[in-house]
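With one protein chain withheld, the remaining protein chains of the complex are depicted in position.
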Amino acid sequence: MAKIELQDLQFAYPGKSFNLAVKQQVFADPMTAIVGQNGAGKSTIFKLLTGLLQPDTGIIKVDGHDLADFKPVDRLKTIGITFQNPDDQLFNATVKREVEWSLSQVNDDRDANSQQADKVLANVGLAEKAAENPYDLSLSERKLLTIATVLAIDPEIYLFDEPMISLDSPSKLMLTQIFHELVADGHQVITITHDMDWVAAEFGAVCVMEHGRIQFTGTPRALFGDRGLVERVGLLPPKVMELTSMLGDSRVYLSPEDYYKQNLGK
Amino acid sequence: NAIDPISKLLLILDMALLSFASTNLLLEAGLITGGLLLLLFSKVSSTTVKALGFSLFLIFTMLVIQGLFYSKNQTVWFSIIGINFYKEGLIYATTLGSRVLVIILASGFFMVTTSISENAKYLEQSGLSYKTVYVLMSVCYILPEIMGNMRKIQQAQRVRGVNPQKTVIQKLKSVLPVLIPLVIKTLDQSMTRSISLQLRGFDNPNRKALKSTNRYRLVSGLHIGLTFAAIILIGWKLWTKISGLL
Amino acid sequence: MDRKSVGGKVSSDIFKVVLTAMFIAVTVAISRFFIIPIPMTHGNINLCDAGIFISALLLGPRVGGVVGGASGFLLDLISGYGQYMWFSLIVHGAEGLIVGLIAGKHADRKWTKLIAVSVGIVIMVIGYFVADSVLYNLYAGYVGIGTNLIQGAVGALIAYLVTPRLRKRI
């Protein structure tokens, strides 16, 4: 698994009071969620990682190499990102061509690209729609398509900005499944999300941001065990914990299944 | 704030015409000072400063180009590292630059002293249909929104490998990936917005135009006077042109 | 929103009003992002003609004219080419109006489109020749013909590529 390291990272938007400062951060877990309130700096980190923004000071290293030295093509092959709104990037005439276009940015072999596109579309359940216009798909399907354009390139590291927003529940299950497959294949997945139930149930690590600083990195169990911290940074615990604490049980539960495991048969 | 928007526009027109009618540098200087004073007495915003900076840069390139290559160049005024700058070209460029400055200063004055909603209210009160006012004025609000959409789209495409930054070819190649999502998104938003405007009573016959909070003075007098001045200036310019030809 | 099911079914005065305003903004936005200054004429090459042609071909002469005039005016105003703005109002306005008129109801046909857009380019080039000559001198006017032709052609090409994909969505 590729390893991302941030060192003494500083960034400020010109003319705004917001500034990001990260002293030392390693994304070591294969599945990390970045959480925090709006304006905490989550998207700014993603933009720095993808080179949309340049840090004022400090460096970002991937597997020990400075990200600033990457050629554009290598960067595409190393870090792939999908944004929250699928409509910001779809412009080709058919679903398949949309995926092929992405592939053509890193690879000139048309036949290979076409095959790869078919494979990926089948993977996200869009094989039947390959010949349709992207804008004729439902919002949920369009979102899956933008994810497919990144899956096709198969970068080492995947960044997802709010992937669950506007997905319906079957698509959410499918995406979670895809995440686990990626991790099993040795990829790293880093996700920005507001969905604490999902974070608690599926992720190995959580990174909490507030006012441009990283306030916490650790397992979901450690995070939600620290109620003071959760409240201070404006998060909510997973719903199952709201319910169990109402029942007078103050232990940490990450999902209903987690609750059965700890309480059944006692 | 006692001047109504139309009078201000006419004032801009007059100043522009005056500066075009004359080739007298002193008069131009006077007009520039006038424009500057108007601007300073109202409120200076960062956008006007930026616009001014850009036009000053433009004028500078004008000075260089005309100073070097103006067709009537004869007298060398000064030279820098062996390159000669000619007097005729520089004077000509100064005249042109002053005209540009006058227009920009006057327009800047208009923009900083008149809020968009003030314009909208004024136009609606002076009898324009609300739909026309909407088209003319909502653009000012929609524009930042569209620019924002555009930036987001550009970023989304840049991380997919579109790079509009270097050559002209790259720039052109990046047009479609940005333009198509932008236009489709705009169509989409237009549809939502038109549904929502209808739901929110846009064409409700009970609509009452809001009373403008500003009281304008001497509206008709100013209009007539300024229009008259504009006509005289145009006439004078035409007359000098024609008599020049004769 | 669910486009497939709704696309093309909203029709009302208000929709046209909103579309006009939106297209002015889009035209200004794309022109702002793809702008190449031309020092010799103290002007620039931009994409506003693409936006004007698209509006005129898709939405007709009235919208085309308003989009042309307003976006030309606004663009010059905010990009620091204030000396051009009144000329742009008239030149681009006429351009959009005429393209829309010629294209009329047959804006799908290749030749109608081509003729309409060519006439539009000619109007634009002549208009700016006059503008450059008045603002500066005849020499600037002649230089402008070249750059404006390029600008018009690029705009026409983009409009040609984009309009078929959008037509069924309005």
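By written order: A, B and C. Residues from 1 in each chain.
In this text, a contact is a pair of C-beta atoms (placed from the backbone, for glycine too) under 8 Å apart; a residue touches a chain by one contact, two chains touch by 3 or more.
Everything below uses one rule, namely that contacts and distances are computed from a predicted model.
Going by UniProt, what is the name of the one chain that was not included in the view, given "NADH-quinone oxidoreductase subunit K", "Inner-membrane translocator", "Phosphate transport system permease protein PstA" or "ABC transporter-like protein"?
Going by its UniProt entry, the chain not pictured is "ABC transporter-like protein".
Looking at the full complex, which residue from B:63, B:142, B:159 or B:222 touches the chain that isn't shown here?
B:142
Out of A:25, A:138 or A:176, which is the one that touches the chain we can't see?
Candidates A:25, A:138 or A:176; residue touching the omitted chain: A:138.
Among the options B:31, B:59, B:102 or B:197, which residue touches the chain absent from this view?
If we include the chain that is not displayed, B:197 is the one touching it.
Kindly note down the residues of chain A that lie in touch with the hidden chain.
Counting only chain A, the missing chain is touched by 37-39, 138-141, 165-171, 173, 194, 196-197, 234-236, 239-240, 242-244, 246-247, 256-257, 259-260, 263-264.
Identify the residues of chain B touching the omitted chain, counting contacts across the whole complex.
Missing-chain contacts on chain B: residues 115-117, 120, 134, 137-138, 141-142, 144-145, 148, 188-202, 204, 206-208, 210.
Rule of thumb we're sticking to: only the chains that are shown with their structure count from here on.
Any chance you could check whether A-B or B-C wins on number of contacting C-beta pairs?
Of A-B and B-C, it is B-C that has more C-beta pairs in contact.
Determine the centre-to-centre distance between chain A and chain B, using the mean Cα coordinates as centres, and give it in whole Å.
44
What whole-number Å value describes the gap between the mean CA coordinates of chain B and chain C?
It comes to 18 Å between the two C-alpha centres.
Where in chain B do residues touch at least two different other chains?
Residue numbers touching two or more other chains: 149, 176, 180, 184, 188.
Got the chain C residues that touch at least 2 other chains?
As it turns out, chain C has residues touching two or more other chains at 1, 3, 165, 169.
Flag every residue of chain B that touches chain C in the complex, lowest number first.
Residues 16, 20, 47, 51, 54-55, 58, 61-62, 65, 71, 96, 99-100, 103-104, 107, 131, 134-136, 138-139, 142-143, 145-147, 149-150, 154, 164, 168, 171-172, 175-176, 178-180, 182-184, 186-195, 197-198, 202-203 of chain B touch chain C in their complex.
Considering only the defined contacts, which chain B positions touch chain A in the complex?
Contacts found on chain B: 149, 152-153, 155-161, 163, 176-177, 180-181, 184-185, 188.
Show which residues of chain A lie in contact with chain B when the two form their complex.
These residues of chain A touch chain B: 47, 50-52, 72-73, 76, 81, 83, 85, 87-91, 102, 105-106, 135, 149.
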